[in-house]
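Of the protein chains in this complex, all but one are displayed in their positions.
Now for subunit A:
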Amino acid sequence: MIKPVKKQMAGWGNFPKHTGFVYQPETVQDIQAILDDNDSSQIAYGLGRSYGDNALNENNGMLVLDHLNHMLAFDADTGLLTCEAGVSLSEIIDVFLPRGFFPPVTPGTKLVTVGGAIANDVHGKNHHTDGTFSEFVSSFDLLLASGQVMTCSRDENADVFWATVGGIGLTGIIVRATIQLMRVETSQIKATYEKADNLDEAFNRFQENDANYKYSVAWIDCLSTGDALGRSVLMRGDHAERSDLDKGVRDPLALPKKPGLKVPMNAPSFALNYWSISAFNQLYYKSYKNESKLVDLTSFFHPLDAIGDWNKLYGKNGFVQYQAVFPKDNAPKEGIRQLLQKLSSEKRSSFLAVLKSSGKANDGLLSFPMEGYTLALDIPIKRGLFSFLKELDDIVVSFGGRVYLAKDSTLDIETFHKMYPNWEEFMAVKQRLDPEGRFSSSMSRRLGLG
C-alpha cells in the first residue's frame, strides 16, 4: 500500500494553505493503486505554479506528479514529443533547445508541467498568433475514475478532450501527452521595446501592428494615474534566425546561463508596500528605452524564473494574482481602464502588471482566453482585499470578461457561472466520467464543480 504524508500545501501565491494527504506516485499503476486503496478524492499537483487552490485538496488526496516525468518518444523529423505528464517545460527546453526545438507555447514560467499546462490550458506571449498550449497537444492519456486510461484527441473522445483542456484536473489524471515542439534556429529573440505614455497609446500600438510580432506583451505601471494611467513598456519579438546572429557565434542554440539567485526566506510583510512598489515601477519604466536588440529566450520569456522562490517576496501572508480577459467587442479598453483606476485609487500596489492581446478562443469548455485583451496583476494579501477583488470581478463580468482559474482563489459560484457559461456542459462530462467524485479540489468545491 502506498502511504501518503499529511501536510500543508499551497500554490504559488502561498494563499490559501490547505492540509491534505500528499502522495508521490511514480507510475500510472501507483496512481491506480492509490485510487483503489482510498475513498478520498484526489487531485494532481505538479510544480505548484498555479497561484490559488486548483491543485489543493483540503483533507483529501494530492498526487504530486513530479516523479512521473519520463520522456517516452521523440521524432526529430516531426518534432513530436510523447512524455509523461510530470515533465516540465524547463526540462523540455534543456533537452531540446540545443537540438533546435522549443515549446510552441510557454507561460511566464517554464517551471510548469505538461499535465498542468493542459489542465489549465496555459497561454503565452503568442496567444494572439498561435493560441493556447492545447493547440499543440495532439493527444493525451487520461486516467479515469474507473481506473481505465483513455486516449483523448480532437478525433478520439473529443468531448473529454475539450472538457480536460482547461478542466483543472477534474476529469481525471493526465498521465501522458503527445505535443508538437517548434523548430528554432537560435536561442535568441529579436526583441523590440517601445514605451507608451498611457493606456490609449498602448492600445493603439497593439491594434496597429501586434500581428507583426509572434510574441507580444506590455508591462503596465498600474500605480500611475491621470494622463499617465496605464503607461507601459511594450515588449514584442520573434525568434532570431541564424542570420540575425553574429557570424562569430559558435553555438547559436546554446542554452542561456542558469541564474543562481534565490529568495532565501519570506520577506517581512511591509517590504512590498505602495511606496516601495511605486518607486520600483518608476525605476523600471525609466530603465527601458525604445530599441530593438537580441535577448536570450530565458530573459524574454521567463525573467522571474531567474529569481528562485520570488513569491517569498510577498511574505508569509502571500498574494493573489488576478488575471482577467476582456472581449474585443465590448469596449475592452474601458474595462481595463476601470480596473486600473480602481487599483490606483485604492493604492493596491502591484508590480509587473501585464497587458496583452489575446486571439480567438478554442473549444475548451473551461479554457480561459477569448479574443480581446488580458490584464494580469499581483496583489499582496492585505485587509479588505477580498471585497476589493469582488468589485474587480463585478467590473470584469459587466464587460463580458472572465478571470483565469489558474490564478484564482476567491471567485464565488454565481460569478463563476457568469464568466464560464459552458460550466453546465463541463459538469455533464465530469459527472459521466466521475459519478462518485473521485477527482476534486479545494477549487472545485468552492466553484460547485464537484
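For this structure, a couple of remarks:
One rule holds for everything that comes next: contacts are C-beta pairs under 8 Å (C-beta built on N, C-alpha and C of every residue); 3 or more make two chains touch, one makes a residue touch a chain; residues count from 1.
Operating definition for what follows: contacts and distances are computed from a predicted model.
According to UniProt, the chain absent from the figure is "Short-chain dehydrogenase", selected among "ABC transporter permease", "Short-chain dehydrogenase", "PmbA protein" or "TldD protein". If you put the hidden chain back, the residue from A:33, A:71, A:228 or A:263 that touches it is A:71.
Considering the complete assembly, subunit A touches the hidden chain via residues 2-5, 7, 24, 26-27, 29, 69-74, 84, 95.
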